[in-house]
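Once you've had a glance at the structure underneath, I'll fire off some questions.
With one protein chain withheld, the remaining protein chains of the complex are depicted in position.
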Amino acid sequence: MAPIRQVPTITNAAARQIVDAAVTAAAAAGQRSAIAVVDAAGQLSAFTRMDGAPPQAIQIAQDKAYTAAGFGMPTGQWHDFMTNDSPLAMGAPGGIARLIPFGGGLPIIIDGHAVGGIGVSGGHWTDDTKVAEAAINAIG
Amino acid sequence: MAPIRQVPTITNAAARQIVDAAVTAAAAAGQRSAIAVVDAAGQLSAFTRMDGAPPQAIQIAQDKAYTAAGFGMPTGQWHDFMTNDSPLAMGAPGGIARLIPFGGGLPIIIDGHAVGGIGVSGGHWTDDTKVAEAAINAIG
Amino acid sequence: MAPIRQVPTITNAAARQIVDAAVTAAAAAGQRSAIAVVDAAGQLSAFTRMDGAPPQAIQIAQDKAYTAAGFGMPTGQWHDFMTNDSPLAMGAPGGIARLIPFGGGLPIIIDGHAVGGIGVSGGHWTDDTKVAEAAINAIG
Partner (left out) sequence: MAPIRQVPTITNAAARQIVDAAVTAAAAAGQRSAIAVVDAAGQLSAFTRMDGAPPQAIQIAQDKAYTAAGFGMPTGQWHDFMTNDSPLAMGAPGGIARLIPFGGGLPIIIDGHAVGGIGVSGGHWTDDTKVAEAAINAIG
């Protein structure tokens, strides 16, 4: 059995393109966003904070990207996921480090693999989600 | 394009005046408060803890001020804000570092800019809010 | 007395230009760097991690930028600064949060103000310093 495996992960060049696309989308929508892209290991690859985004957004954007990359699903799906799962709803927020269970984080899926994640923060999570989606689509 | 921008932020002298006004208001109301004022970046500018305020109030006052300054709205508005937003209610407390979603924190708004924040802790949040409001009004 | 003052801080647009210039310089030198630019308050504005940079560099780059911006001097000067100051040498590393006292961090000085800082990590600090210097010079 081969002792190694290949982990598909987003390149830094692509991560930066996604951040650029997110800035463009946020600016067009009048949003002041912090945007983070993490790799397949959930570790930060690229980040930017537009002027005027609150300091809190620095952490939230990174945690959304980490949440999305690690679990391979949009952060906005956690709410539905937990609605009929009371133990999880009670324990996951606060219990799972850096879990952000509202919108604005998306996994970056390529060829069926979650190769990273993007997190956007600064506006309401519905707005953050739109920015993240636009950024993902831009590199599609 | 100019590489710098000017960020308006509260002076330490004004921050100390706000703390003094809060102490006066708290004493008049029979409250024992911890009071923090942060600048536009959410970083501590002035703080005092009246005798008898619990040690927990040291942190809560600072976090209220940070929450208010960063998001530019009173901490007491988070509850209404989240009532019909179940994902945010599920994730924001605990998920956003140092978020205090009950009353006692107010942004300091001058000429339309959030130039800092005040946080008061030590009593019930309804009382803390009154102290914070009195302090803001005193320097109006 | 006016209750606010204006703090000059680097724009996110300029921060991103500095990061881009650092990536170019690092690539030319065969370095795999993480690069962080913080604003005048020491808060993250822009970040990128080139493929192959170690995960540790994510934190070190940010801490170098924070150290340089806060104290307004290159991180590489801390060693000389402490050589004949035994108490500081004993206490500063470890005692001052996020202090990185070796090269790779530079303040960003414009019109005499420390408006931010850059931190580079991934190579030896002598190499990191060269990348940071090249990035600063590129936007001069």
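Each chain carries a letter (A, B and C) given by its place in the written order, and its residues are counted from 1.
What we mean here is this: a residue touches a chain if its C-beta (ideal position, glycine included) is under 8 Å from a C-beta of that chain, and two chains touch if they have at least 3 such contacts.
All of these numbers come straight from a predicted model, not from anything done at the bench.
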item: Interface partners of the hidden chain - shown chains only, full complex considered; value: B, C
item: Given C:F47, C:F71 or C:W125, the one touching the chain that is not displayed; value: C:F71
item: Contact with the hidden chain (one of C:A13, C:I96 or C:I109); value: C:I96
item: In subunit C, positions touching the absent partner; value: 5, 41-42, 67, 70-72, 86-88, 90-99
item: On subunit B, residues whose C-beta touches the chain left out of the figure; value: 11-13, 15-16, 41, 43-51, 55, 58
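In the analysis below, only the chains that are shown with their structure count from here on.
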item: Same or different contact residues where subunit B meets its copy subunit A, judged by the half mark; value: different
item: Chain centre separation (subunit A, subunit C; CA means) in Å; value: 26
item: Residue numbers of subunit B (touch at least two other chains); value: 5, 41
